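Only a single protein chain was left out; the remaining protein chains are all shown in position.
For clarity, chains are labelled A and B in written order, and residue numbers in each chain start from 1.
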Amino acid sequence: MSAANWRNAMNSGAGRAAMRSAGGGTLVAGNRGLTPISAGWNFGGIFASVRPRHIVVLAFLLAYPWFATPFFTFQIGAQSLALGLIALSLTFLGGYGGMVSLAQMTVAGIAGYGVAIFGAASAVDAAISLGWPWWVAVLISIAIATLCATFIGWLSVRTEGIYTIMITLAVGVAFYYLCLQNYSVFNGFQGFQRVQAPTVLGVNLRDPLPFYYLVLFWSLAGYFLVKYLLRAPFGIALQGIRDNPRRMNALGFNVTAHRVAAYAVAGVMAAVAGVLLVWYNGLIGPGSVGTSWIINILIIAVLGGMRHPIGAFIGAIVFVLLQTFAIDVFDRERFNLVIGVVFLVIVLFSPDGLLGWWSGIKSKFPTRGGVR
Amino acid sequence: MRRTFVKTLVATAVVAAFAGVAYAQQGQPVKIGLLATLEGPFAAGGADGMRGAELAIKQKNGMAGGRKIVLIKASSDAKPDVAVNATRKLVEQDKVDIMVGPLSGGEGIAVKEYSKTQPNITFINGSSGAQATTLVNPSQNFFRFNTEGAQWMVGLGKAALDRGYKRVMVIAEDYAFPYSQVQGFMSEYCRLGGKVPVKAWVPLGGKDYSSVIARIPKDVDALVVVLGGADAVNFLNQYEAAGGDKPLVGGSITVSQDILNYKGKRRDSLVGTIAGAPIADAYDAPEFKTFVADYQKSYPVSAGGYPSPSLFALVYYINMKAALDGLDLVKGDLSDGQKKYQAALQRMTLKTPVGDVKLDANRQAIGTTFITEVVKDKQGNLFNKVLRKVDGIDQMLGQPKEQFKMGTRDEPSCP
Partner (left out) sequence: MRRSWKIFWTLVIGLPLAAFVVWGLWDNTRLFAVTLLNGLTLASLYFIVAAGFTLVFGLMRNVNLAHGSLYLLGGYVGFLVAQHTGWFVLALAAGFAGAALVGLLMQVSVFRFMPGQDLRQTMVTIALSIIIADVLLWWLGATVHQMDAPGWLSGPLRDIPLIKAYSKYRLMLLPIGIAIGVALWLFLNRTRVGMMIRAGVDDRAMLSAAGVNVNVLFAVTFAIGAGLAGLGGVIGAVELSMVPGEDVRLLLASLIVVIIGGMGSVVGAALGATILGVAETYGLTYAPTYSVVFTFLILVLVLAFRPRGFLGRPA
């Protein structure tokens, strides 16, 4: 799929108009991560454009558990951040690399299963778990998951853009069936129970407060990693490859290597999030890596908007809120219908997700001088 | 004078406030959370389970222990993580006092693990029937008033041998509940001399049984089929179309009402199947007949109910009834972290439509099983006739504790 097609697909008319009117001048190869260096401190790269709103959001995130109930901290806060991290890996690959990979949840699932298999977990009637110390299990799982992500990337990158969705979906569903049917390693339908976060330095990571901060730390790490990469030569090259691979090839960049490396980076993020997610759930089974979750991650990424890394987390928060409280508003049984309709509306009218819709609204109320 | 008046007023107000609080405690409704699978493979069973639970509340006019019952429903799709999320929301966000559910085996194990983090809330099972829930790492506040999968098959091994089935092949779904069912069948069947040359475990939701059917040995006398829902229907169809004619021995959900009611002609091949289950549609005890009549009145077929309540309806009814009867015993007092309530549940003898139920040390029910046979009535509907009723079955299935081994894919084995 060509660069122009991609931008058409991902930019709504309002979004483009907003960028133009805002005079951002940042429509160069779509490096939306850059903003003009104006007010704010200049700590090199990342902190060049810190704004008051960033400080407010960070303060809110840090202080959140102190005024929210444990339920909200754990089920809403930690879950959204972990899912958001997986969706961030998808946004990184899809929004900035032009490769929408549906296998991110699979990579997260591989890491989760790794923690269950290598660490201490209960497979009820089968003695599969090896019971190694938790940090060994976690490190090995992340390594294996990243390797798998690289392999999946290698499989997908030699084909055309739209093939990527097909291939990664096929890989994802194949992994689901593997987990479902295999008993010697994956314990089939039962999966693993009692996969619990460890107690580190006397702090029990299963409690809502410490667990929330753990997830918050890694989400912030992922977010800043993406923001840094996007401004680094690697990220710029990646976006160039997204827009025009042939030209980049002619310029001497190894297109395939860059793409596979992007898959690897996204794989690390998804793997870390997968470990956090399995600790959150306390269990893992084929249902955790099945089609509905594979598609849910895509929905989260698109819902928030793939034009900026924060979109993944916004989408995750909205999704988790919908999922938890839909039953109070309408039948829980019709939750899928609601999600499907919301997704359809977003794709039809605001392909840039909530972020695009928000810029659309802001463009109707231009700020003073029209410069953002 | 004014001061005294004011002091008295304040004192009265304070006393009234405390009394008011105490009174409010007494009159405050009890919130009960109800979880069943309303999506996915067991959706039909889940809907009937909810009907059974609601029937129990309706029979007591929505009150128990002098307090009003408020029911908050949630649904899952047979996935353990969804079940735990839904339970967590009911317990921590909606602040239910008592939790009833879930439906399927894997969910039951996951919810039991969660219950350990909330010792002041009482968790009562819905219909999950895996042995491991109460046998392995049991939870102090998770109560199961229904017998589990293995207990439901006690007596079936002997009945199969009595019919002359000396060699059988087992075809069952590959997860915890069928393991328990097969263990319950085989521990008796093998001990009495039966042989099981082949065990075929099929993935849950797998539709293509051609490979399994191709593997059926010629010299088996019957097939022990422990499949539920759509899987059972598919298997029956494909087996008959492939020219199979061996008699069947059924697991408890293979001849449940939702299968006997499926819309297709092939169900006639089920007539004559023996099975073990906690429910038998034709059981003629008066308590059971009252239960069936109540169900049929509240949920006529036109409104979506089955002609006769299914296994899920009965089991959810029993568990909800336990919750309500327990409230009656403690007169609605759920203070002190529900310790009195949980002790009452542990001690009580529950009167159910199919007999009395008591709990063992792991809070697992000791109850009744029916050996049934499928017959067709005058209207052409299929139902389960009672061949035998076995009471007082505990989770060890009557075997000494040292000999008992939980059901897995490989255990028990007698080729």
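In this section, contacts are C-beta pairs under 8 Å (C-beta built on N, C-alpha and C of every residue); 3 or more make two chains touch, one makes a residue touch a chain.
Keep in mind that what you see is a predicted model, and the values were worked out from it rather than measured.
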item	value
Omitted chain's touching partners, listed by label	A, B
Residue of A:Ile128, A:Ile165, A:Val203 or A:Leu225 touching the missing chain in the full complex	A:Ile165
Residue among B:Asn237, B:Gln346 or B:Asn362 touching the omitted chain	B:Asn237
Residue touching the undisplayed chain, where the options are A:Thr69, A:Asn204 or A:Thr291	A:Thr291
Interface with the undisplayed chain - residues on chain B	39-41, 43-44, 200-203, 205, 207-208, 210-211, 214-215, 229-230, 233-234, 237-238, 240-243, 258-259, 261-266
Where the unshown chain meets chain A, residue by residue	1, 5-6, 8-10, 100, 155-156, 158-163, 165-167, 169-171, 173-174, 177-178, 181-184, 188, 291, 295, 298-299, 302, 333-334, 336-337, 339-341, 343-344, 347-348, 351
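As a convention for this text, only the chains that are shown with their structure count from here on.
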item	value
Interfacial residue positions of chain B with respect to chain A in the complex	38-39, 73-75, 77-82, 84-86, 88-89, 92-93, 106, 109-110, 113-114, 132, 136-137, 174-176, 179, 203-204, 406-409
Chain A residues touching chain B - in the complex, by the definition given at the top	69-72, 74-75, 122, 124-126, 180-181, 183, 188-191, 193-194, 281-285, 287-288, 323-324, 327, 332-333, 336
